[in-house]
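What follows is chain A.
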Amino acid sequence: MKKLLLATVASAAMVTAAYADDVKIGVFLGFTGPIESLVAQMGPGAEAAIAEVSASGKFMNGSTVTAVRADTTCVDAAAATSAAERLITSDKVSGIVGGDCSGVTTATLTNVAMPNGMVMISPSATSPALSTIEDNGLFFRTAPSDARQGVVMSNIILERGFKSVALTYTNNDYGKGLADAFAAAYEAAGGEVTINTSHEDGKADYSAEVGALAAAGGDILVVAGYLDQGGKGIIQASLDTGAFDTFVLPDGMVGDSLPEAIGSDLNGSFGQAPGSDSEGAARLATISGDAFDSTSPFAGESYDAAALILLAMQAASSTNPADYKGKVFDVANAPGEQILPGELGKALDILASGGEIDYVGASNVELIGAGESAGNYREIEIKGAKISTVGYR
Partner candidate 1 sequence: MITVKNLTKKFGGFTAVNNASLTIKKGSITGLVGPNGAGKTTLFNVIAGIYEPSGGFVTLDGKDITGLPPHKLFNKGLLRTFQVAHEFGTMTVRENLMMVPGGQSGESLIDVWLRPGKIREEEEELRIKANEVIEFLEISHVADELAGNLSGGQKKLLELGRTMMVDAKIVFLDEVGAGVNRTLLNTIGDAIIRLNKERGYTFCVIEHDMNFIGRLCDPVIVMAEGGVLAEGTLDEIKANEQVIEAYLGTGLKNKVTS
Partner candidate 2 sequence: MEDLLNAFLLMSNFVFVPAIAYGSQLALGAVGVTLVYGILRFSNFAHGDTMAFGTMIVILFTWWFQSMGINLGPLPTALLALPFGIIVTAIFLLGSDKLIYRFYREQKAAPVIYLIASVGIMFVLNGVVRFIIGPNDQRFADGERFIVKAREMKQYLGTAEGVSIKVSQGLTVITAIIVVIALFWFLNKTRTGKSMRAFSDNEDLALLSGISPDKVVAVTWILVAILATVAGTLYGLDKSFKPFTYFQLLLPIFASAIVGGLGNPLGAIAGGFVIAFSEIMITYPYKKFVAYVVPGDWKPEGLVQLLATDYKFAVSFIILVLVLLFRPTGIFAGKSV
């Protein structure tokens, strides 16, 4: 822990006299802006992996790794681009964990990362559009595309016997993309979406939205939002007015703070979040301690994104993105020994000795297609005001 802090502090102070064998990794997330509260857990998540690798002393013959934070602001493409420029050309990072929101991620990828040949692994940009973006093999994500989640969610709902849902999404590329993907999958499978409407995060009042959702009707309410933003407000207001009793919670809504805040009224609601029956998530919880909340959305993905970059470097024996970008798939997928959070030292050893690993991590990483997580989902249900896992898909 102390090491982690030291690392952050040192990088923060922009120590210019870097050691010859000090590798820098950019942690490029929206520390200010609309998802600043999620990032408060994601940033430390990524830094935990970096600190773990650095402390092991086994990385590239004893090189240290430091994290360099930069702020995407989540929304301001111009500021994000500048910050990414700074990371790559001034701080001379060798890889970037980020960006967080799909919009700024696209901007920095096309404007900064591609021209400079820098690898970016995003823990949380889930927009389906990123699957097809031209990236020269430099862009990966430990979060699955929402196109996949829409299908999974549709299956879960239909299997539980709900034929008609109301749907509300947070009005950004994540919410909209997921809502569209879900609505398409669900209607194709014979379900009825009574209303598909957006809500703005961080606004004053959701009475009107809940009124509209209630009037449209439906067996349950799908809330494709954020758990500490409008999503929570919608659920709270729906319960208060008795509009809906049961909610479907996709990844952005899955976190302990939601049942904590709402209490037993949420019992019976269900949903899914990226995850698998690996013990990765639990392992991460023990690593995180008090430093961050490992169950917060995308905290695990952030850890994994940082770990993947470093393991790929180790596998390529190079910190040059052009060399290690091809190794990301190798370390992430089978064959090889499965690696969980906290076992990065072991993984480094295996790679150093020429062995193969299959990084599983906190979010059961399995890269597919253009370098995105295959989308293993943990089906959850709220029981006794707690999130409990009821299955995996």
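A quick word on the picks: all candidates are chains of the complex that A comes from, given by their letters.
Assume contacts are C-beta pairs under 8 Å (C-beta built on N, C-alpha and C of every residue); 3 or more make two chains touch, one makes a residue touch a chain; residues count from 1.
Being a predicted model, the structure only gives us computed values, none of them experimental.
Set chain A beside the options 1 or 2, and in this complex the one it touches turns out to be 2. Those residues of chain A lying in contact with candidate 2 across their complex are 32, 34, 36-37, 40, 171, 195, 197-200, 202-205, 207-212, 214-217, 228-229, 232-233, 236-237, 240-243, 257, 261.
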